[in-house]
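Here the complex is missing a single protein chain, while all its other protein chains stay put.
Note that the chains take the letters A, B and C in the order they are written out, and that residue 1 is the start of every chain.
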Amino acid sequence: MKPAPFEYARPGSVTEAIDALSEGGFGAKLLAGGQSLIPAMNFRLAQPELLIDLGNLDELRGIRECEHGGLMIGAMTTHREVERSELVARHTPLLAEVMPWIAHAQIRNRGTLGGSLAHADPAAELPSVMQVLSAVLHARGPDGERTIPVDDFYVGLFTTDLEPDELLTAIEIPPIAAGSRCAFEEVARRHGDFALVGVAVIIEPDEDGAIKGARISLLSVGEGPVLAERAMEGLVGRTLSDEAIRAAAREAAEDLDPPDDIHASPEFRRHLAEVLTARALQRVRV
Amino acid sequence: MTTTGTIGSLIGESAPRNEDHRLLTGDALFVDDVHLDGMLHVAFVRSDYAHGYLRHVDLSEARAHLGVIAVYAADDLGDYWAPGPLLVPPPPIERCEFRSATQVPLAKDKVRHVGEAIVMIVAESRYVAEDAAALVEVHIDPLPPVATTEGALADGAARIHEQFDSNEAAHVVQEKGDYEAAAAGAAHRIRRRFKMDRGASAPMENRGIVANWDEQGGELTVWDTTQAPIPIRNGLARMLGLPERQVRVIAPFIGGGFGPKIMMFYPEEVLLPWAAMQLKRPVKWIEDRQESFFATTQEREQIHDAELAVDAEGRILGVSDSFLCDTGAYNPYGLTIPINSQCTLLGPYAVPNYWSEFRLVFTNKPTVTPVRGAGRQHGVFVMERLLDLAASELGIDRAEIRRRNYLPPDAFPHDHEILYQDFAPLVYDSGNYEPALDKALEMIGWDQFKSELRPAYEAEGRSVGIGIVSYVEGTGVGPYEGARVTIQTDGRVCVTTGVGTQGQGHFTSFAQLVAGPLGVTAADVDVITGDTAKFNWGTGTFASRGAVVAGNACHAAALAVREKVLMTAAAALGADHEELEIADGSVHVRDAPDRAISLGDLASLANPLRGAVKPGTEPGLEATAYFGPEHGTTASGVHAMVLEVDRETATLNILRYVVVHDCGTVINPMIVEGQIHGGVAHGIGNSFYEQLVFDEGAQLMNASFMDYLLPTATDVPHIETAHVTTPSPLNPLGIKGVGEAGAIPVAALFAQALEDALGSDVGEILEMPLSPNLLFKLLHGD
Amino acid sequence: MLIESEFLFSASRERVYEGLQSPEILAKALPGTERLELLEDGRYEGEMVVSVGPVTAARFQVSVELVDLVEPESFTMIVGGKGKLGFVEGRADIRLEDRGDECLMIYRADLGIGGRVASVGQRLLDSVGKAMSQRGLKAVNKMLQ
Partner (left out) sequence: MDEPQHVNISGMVNGSRFESEVEPRLLLSDFLRHDLQLTGTHVGCEHGVCGACTVLLDGLAVRSCLMFAVQADGRNLTTVEGLAGDELHPIQTAFHEAHGLQCGFCTPGILMSLVPFLRDNPDPDEQQIREALSANLCRCTGYQNIVAAVQLAAKKMRA
């Protein structure tokens, strides 16, 4: 279990990184935290010809408040930094809540927010969290900067809207409407394992408790994070009665076509999706 | 041998371990830590196919690859290529048909399981060796694989070993009394089919071998992660045509064994020493985790069709069991596992009539050899489940039905009239089961759970269940072990023995056994194990036997040295043998502490450099002793558990776990409890987390720690332990084995507690391991 | 591994059927196929590179055979792929039905997968199988326009 040979580059700037990426073409791969890539390389499932180590790009690190509110998090910010950020805890408690669910501390010490989001593992927690937070992803390529709303970012299994020569630079999390409530639920085989199913939920109730907006995203049930659109729409205008919660959970589960694996059948995943969606909605009930 | 004075003893003390310091600081030597100048590194090309004809391998590209020193396929081994030995021939059972097919160094004409080694590559680094492995072209014509135990005997199943007319490796019947006659008059006959699937031993350290050939000295040195260095040494000497004394096998610190590290000879064990001699350079192979899922032996797949006959009071009239046992692609271990299952099924119970028949079958899966428990858990699972079902049919309390069937304390020695895996009759040496049951019931709060807790949980809508099971474990089997005890001139004591250690604390428990009689502390005793240059005789560490067999040898050798000490001291102090006492590292005359001499000085006196000694005097304060029991000892125990199920998510939480255990005399309670904790954790793994999942192509679907789930600290509960002590009459110290005990009854307990938690609306649990996925099916139907 | 799914082509059944007999279009159905040639014996042989998420550049020698041809209703693909990371062997039963002037493909692929991809990639096999077949058929559909 030793990785195959590769050429190694450690650019000193994002521009250099993008140049290397465009030159490397199909055989080039970006190394962020490496906590998903390196295992794949040790198994020799991944055999990039050129590995571009983003470890020196401090310009991609850090968490700051945006002038219009909301947060801007550098793509190379580690899970640990996010987990411990007082800013994150204040602005987006959901993001803080989900961090301990991601693998283990030793992995979170290396793993990066951008790496996880760009890797687009269907069982990863962060894509679903970003989806309910309506995050905006900032990417840079040879033709400069562009922003991608999260709903356009995930286009398939391990596939994002990023061009082969683009790299993710930052994640922008828009301000969350006052009074919004959020929750994250997950079932995994063991503490820190890939989720069998997980769900992230945000609801925005008005002053008398009726729901103005709801976002529900499920993970490990499809090709990427899955927005439960029918359930979300169904909740708008209603209060979170037991009945409303049951209906939303049922709709969320019905609309899934979950994958099969040795740990969970599609039926089991659909069942868990309903249970966890209901539990999450119970928790955000005012 | 008469001994005098009161013999001190450290037996029963939780002495902290002598081996810890090296392990805690990173100084302990493991096989992969061996670095030799000019050392080469080995990787293997392994089969992607479970079954097929090996037509052709193209090695040209690999051989041409920069940094590659040598590439070998089966044909390159010449006459050295030979199937491994049949390690355990079948015991002399009357009705026993047996066919042996053992593993080969490198696949020649056929591949018989995924991961079977086909080509060995030797290169300057493991990285390069793996690069070259990817350059080897292997051409295999696939054959239909035998992927299941039942499929092995199905009509038209492909024959894995074509010299045989079927995939049946053995057919064995053992019988006691007349089951059919007894069952005819039974009030209840409970018949079910039980299944247990495969698991991996998964020690944290994978296997590894370093071999070094000293051309000048004509000496071969092999560092091997084996549980049996001496038999490996003997076998290698034979295979390589070397004198045994010119082959040194060192099993240094071993990162866990759990059974498969006693398997011999693994292909790599045969090939590395040969390659070192061919190339005249040291070679190293360290199994990686992915390889370990194919190249290291596995266990546990069995299917039982069993029936229990009881009278109206739930007393056992007899048991009938017919089972299939999977041995994988080869069967070097003979019948050890199925005979363990067959014998352990009887448990602590009086079973007047027993019919037991099994078929061992070849499949296209990795070879099966014992893994912690070695078939015992299957027997316990079948018997305990049958008793649970009988209890519910009869409306008897689950603890009560066990109590009613226990062998009484005066029934020992108890002969079950069948043969055990050690070729000796299955005779229980001693036992006293009810006190253990009572203790466990009290600790788990059996009655209180039923009267108060259960209703309370139900009121909260929680699904919580309780379970209790009994088991016996045949341990401490022969043939023998030996030990040499030496007092050095610095007063320290040195013990050398043949059994290696994989974490069982031998450095400490053996030290305790020796320190007592010699009046020193365990910390004054250096134990040396696992090096054939240090001790020449022995078998290995397996079958929960180390403490029993080697432990008694250590103690006997210490007593012999004690006699020499007293004789030498008597002469030195001009005192009478009977007046002497040994304490605190010296010998003194009773009531005259100033008339004393240290053990170190006595050691010098016993090995004079000049002058005369009495004719016939043996030099030094040293003695060697051997111990071989007449047959195995019988440990026993009761486990109880309280388990909560989250019906919505099909996940579990173990709220309480209680173990009451009887392993005879306990040398070091701390170490014994540690062994039990580890065993229970392993059992929990085999009950809910660990399953090797093969598809219909006999392809393993979870050959990584991502998908093969070892229990973690959040999955294993706090385990409450207590001891009952029924010494064994079969050895002077009264010790029984403990290494595997923790793992044996867990699956049966798990099933019982789970059924209890889920209540009648869910089907019976007759299969292990479970998983949330299976639990979901159980709860919601397929 | 079993993949059962459907795909709606915006082309006639005849067009789809005959299209899938041609190496160029058949190649599209197998994403990552770099070349696919029709041999005399009616089999197709070529090379494909599978690249999904962590698995990059998994190169397979592929062979495809179309049997039980019932024009323009159904046929069976016998597929084989072999590479450093393992192998794929199996069959895909394909049925074509008219849906107005469009064509619905109902397919059921039963694939045996071996080697490293199977033993460490199991979590993703099902998703990858589904995704690749749909991706391939989309590409075919585009070709047929």
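Here is the rule we use: contacts are C-beta pairs under 8 Å (C-beta built on N, C-alpha and C of every residue); 3 or more make two chains touch, one makes a residue touch a chain.
Because the structure is predicted, anything quoted here is derived from the model rather than measured.
Undergrad: Considering the full assembly, with which of the depicted chains is the omitted chain in contact?
TA: A, B
Undergrad: Hey, which of B:418, B:670 or B:722 is the one touching the hidden chain?
TA: B:670
Undergrad: Please identify which residue in B:212, B:504 or B:702 touches the non-displayed chain.
TA: Here the residue in touch with the unshown chain is B:504.
Undergrad: Would you indicate which residue among B:19, B:150 or B:601 is in contact with the undisplayed chain?
TA: B:19
Undergrad: Looking at A:66, A:105 or A:155, which residue reaches the missing chain?
TA: A:105
Undergrad: Which residue numbers on subunit A touch the omitted chain?
TA: Against the missing chain, subunit A presents residues 1-8, 10, 31, 34-35, 38-39, 41-43, 51, 53, 55, 80, 104-107, 109-110, 190-192.
Undergrad: Can you name the residues of subunit B that touch the chain not displayed here?
TA: Residues of subunit B in touch with the missing chain: 14, 16-17, 19-21, 23-30, 32-33, 35, 65-66, 127, 202-206, 253-258, 288-289, 502-505, 670-671, 674-682, 704-706, 710, 712-716, 718-719, 742.
One rule holds in what follows: only the chains that are shown with their structure count from here on.
Undergrad: What chain lies farthest away from subunit C once each centre is taken as the mean of the Cα atoms?
TA: The chain lying farthest from subunit C is B.
Undergrad: Roughly how far is subunit B from subunit C, centre to centre by C-alpha average, rounded to an integer in Å?
TA: Subunit B and subunit C have C-alpha centres separated by 48 Å.
Undergrad: Would you mind pulling out the distance in Å between where the CA atoms of subunit A average out and where those of subunit C do?
TA: One centre to the other, that is 31 Å.
Undergrad: What is the distance in Å between the mean C-alpha positions of subunit A and subunit B?
TA: Distance between chain centres: 45 Å.
Undergrad: Quick one: which residues in subunit B touch 2 or more of the other chains?
TA: Subunit B, residues with two or more chain partners: 134, 290, 693, 701-702, 704, 706-707.
Undergrad: What residues in subunit A touch two or more of the other chains?
TA: Within subunit A, residues 39, 43-44, 194, 262-263 contact more than one other chain.
Undergrad: Which of the residues in subunit C come into contact with subunit A in the complex?
TA: Going through subunit C, the ones touching subunit A are 52-58, 84-85, 116-117, 120-128, 130-131, 135.
Undergrad: Tell me, which parts of subunit A touch subunit C in their complex?
TA: Interface residues on subunit A, with respect to subunit C: 27, 29, 36-37, 39-40, 43-48, 119-123, 156-159, 194, 222-223, 259-263.
Undergrad: Which positions of subunit B touch subunit A when the two form their complex?
TA: Going by the criterion above, the answer is residues 126-127, 130-131, 134, 288-290, 648-651, 689, 693, 701-702, 704, 706-707, 709, 711-712, 714-715, 771-773, 776-777, 780.
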